[in-house]
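One protein chain is absent from this view; the other protein chains keep their places.
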Amino acid sequence: MSGILIAVILLTLLALVFGIILGFAALKFKVEGNPIVEDLEAILPQTQCGQCGYPGCRPYAEAIANGEKINKCPPGGTATMEKLASLMGVDPEPLNAEAQSQVKKVAYIREDECIGCTKCIQACPVDAIIGAGKLMHTVLTTDCTGCDLCVEPCPVDCIDMIPVTQNIKNWDWRLNAIPVTMIQDGTAQDATAKNTMAPKAQLEEDKRC
Amino acid sequence: MAFKIASSPHVTHNLHTSTVMQRVILCLLPGIVLQCAFFGWGTLIQVLLAIIVALSCEAMIMRLRQRNIKASLSDNSAMLTAILIGVAIPPLAPWWMIVMGAAFAIIIVKHLYGGLGHNLFNPAMAAYVLLLVSFPLQMTTWIAPSSVALNSPSVIDSLQIIFNIGAHIDINQFRLGIDGTTMATPLDTLKTDLSMGLTSTESMTKTIFDGSTGVGWFWVNLAYLAGGLVLLKLKAIRWHISTGVLLGLFVASSIGFLLSPDTQASPVLHLFSGATMLAAFFIATDPVTAATSPRGRIIFGALIGVLVYIIRTKGGYPDAFAFAVLLANLCAPFIDYYVRPRAYGHSAG
Partner (left out) sequence: MLTLLDQLDKGTLWRSPGGIHPPEVKSLSNTTPIGQLPLASTFLVPVPQVGENCTLIVKVGDKVLKGAALTQGTSIWHLPVHAPTSGTIVAIEPRVSNHASALPVNTCVIKADGNDTWCELAKSELENLSNPQMIDKIRSAGIAGMGGAAFPSHIKLNPVSEIDVVIINGVECEPYISADDRLMREYSHDILAGIGIIHRLLTPKRIIIAIEDNKPEAINAMQTAVMQSGLPAGCIRVTVIPTKYPSGGEKQLIQIITGREVPSGAIPAKLGIVVHNVGTAFAIYQAVAQGKPLIERVVTVTGKNVGKAGNYWIPIGTPVEHVLATTEFTPEPEQKVIIGGPMMGHALANIQVPILKGTNCILVPSSQEIGTTPEEKACIRCGECAIACPALLLPQQLFWHAKAGEYDKAASFNLKDCIECGCCSYVCPSDIPLVEYYRIAKSALKHSADEKQQAERAKQRFDARLMRLEEEKIARETKAKEAAERRQATMTGTDKNAVAEAMARIAAKKAAAAQPSNAAPSIDTVETTTSTATPKNQAVAAAIARAKAKKAAQANTDDTDLSHAVNVEANHAPTATSVVTTQEAPLTQKEKVAAAVARAKAKKAAQQLDNTPLETSETSEAASAAQPTADTDKKAKVAAAVARAKAKKAAQQAQANTGDDLSQTVTPDLQSTSGAQINASTDVEAATDIDDAETIKKAKVAAAVARAKAKKAALMATAPDLESAVKSEPAVKSESVEHVQTKVNTPPIENTLESGVAKAETLSSSAAPTTNPIETAPLSSEELKKARIAATIAKAKAKKAALAHEATTSSDSSVGND
């Protein structure tokens, strides 16, 4: 009986001691501010598009740090969401906006239709549109983040979001995506190369298992 | 007109995985033959049984994983695993042990970790350890080498014992030497003797030893060494791991022997008894579970050698390769992490 008593007392004491240590540590090592915001912001794509409902990437990063959902960044796509999830230690959630195509796009102003209203210039969060009132505007494609914000204000609908085309410089070496026609067929039927050694297919297979 | 495309390089040499495995198996043959010669047909029966079980398990798992069964069976890796288990366990161990061991090796150790190339542990050795810790009696019941044995089992005897059918033949009659004493493996005998207070030299006078090494075991080891050298020549394995193992064991046992010759076995005994050569050339060299860089492999091998010596002399089991290999397997990622070769154009470190 006394053995049990001793055990109970001992455990209680132990719990008390650790409780005090923890409580002390909580006070002593209290972190002012939230360093995670920087990390979160580094993950976000910096399109400053506001599609998350916040006026820019940093405000959204702050909101995530304060418990906002991580799935509100359509430009970042699933990859960004997964990174945010792992950083925040929460489960990945599917993007709540309708599935955005992962193709990077840039705005393109059909310049001969532009009436020079400067509305898109005001809308652009990264000052990637140049032009002046009553004069034609144009987009600096290298600086355009593809955020879409200029499309809506345009009164004459002369802004298109066009996908960035692949060129030799940014080609991704996906050989099996090259259309190949086999000469034994004789006819020129276009078929994507059925490459037996396509790593991508292999990859997918491995993911399945 | 369009043409077939593929990534460079467009040529490869013809040494494929299946060929490598096949060569390893072929080089095991002399050792197996000698093992049969000294310890009866049991080894061969065990090997065949293990192959059948392993291949069927492999096929079953491949079917469950919806992979290409034929491709995986033809890479010979399951067969190699089976053969290694077959030669490692006592020749007259009951059939269910080898079945259990082979199934465990293929299903649990290999495929539950992701199949060929993904397993963390050497399947054969993991299976051996499973059997050893589960059934220590059966796993240490070796029979006496035929040259010194009172009775040697015939094929029929072996089959009857292994499958436990027909007239009950006592396995112990095959464990007796010509002097009528029960014979364990040389390492086991030595361990028992040393614990009984005998010196290693006194122990060496027993019939199972021929002065410096175990009867039969020496030749079996020599056969495996020969096979291993052929493998090296064929470039089916590289020298790093084997050299590491042998050097590690030799150095460790030499130091021990020099410090205390009475209580320690000689380096020669260490090198030519038990599973030393088999392990050094055929088991530890399993690339999947070893370290990857050349330097890492030497370290990996040496670690096995030293561990073998420590377990043989200080541990509870007479032979130690299974444990040493598994422990080194555990260390392999760690070794890989720290032993990275200096890449071209980078300063050392």
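Residue numbering begins at 1 within each chain, and the chains themselves are lettered A and B in the order written.
Note that in this section a contact is a pair of C-beta atoms (placed from the backbone, for glycine too) under 8 Å apart; a residue touches a chain by one contact, two chains touch by 3 or more.
Because the structure is a prediction, the values reported are computed rather than measured.
Within the full complex, the chain left out of the display contacts the shown chains A, B.
Of the options B:I25, B:L116, B:I162 or B:A265, the residue whose C-beta touches the omitted chain is B:L116. Contact residues of chain B toward the unshown chain are 1-13, 15-17, 19-20, 71, 75, 77, 115-118, 238, 287-288, 290, 292-294, 297, 336, 340-347.
Considering the complete assembly, chain A touches the hidden chain via residues 44-48, 56-57, 108, 110, 112-117, 119, 122-123, 125-128, 134, 136, 142-143, 145, 149, 152-153, 155-157, 160, 162, 166-168, 170-175, 178-180, 182-184, 193, 196-197, 199, 202-203, 206.
We take it that only the chains that are shown with their structure count from here on.
The centroid of the Cα atoms in chain A and the matching centroid in chain B are 51 Å apart.
Of all the residues in chain A, the ones that touch chain B in their complex are 173, 175, 178, 180-183, 188, 193, 195, 197, 209. Every residue of chain B that touches chain A in the complex is listed here, in rising order: 1-7, 65, 114.
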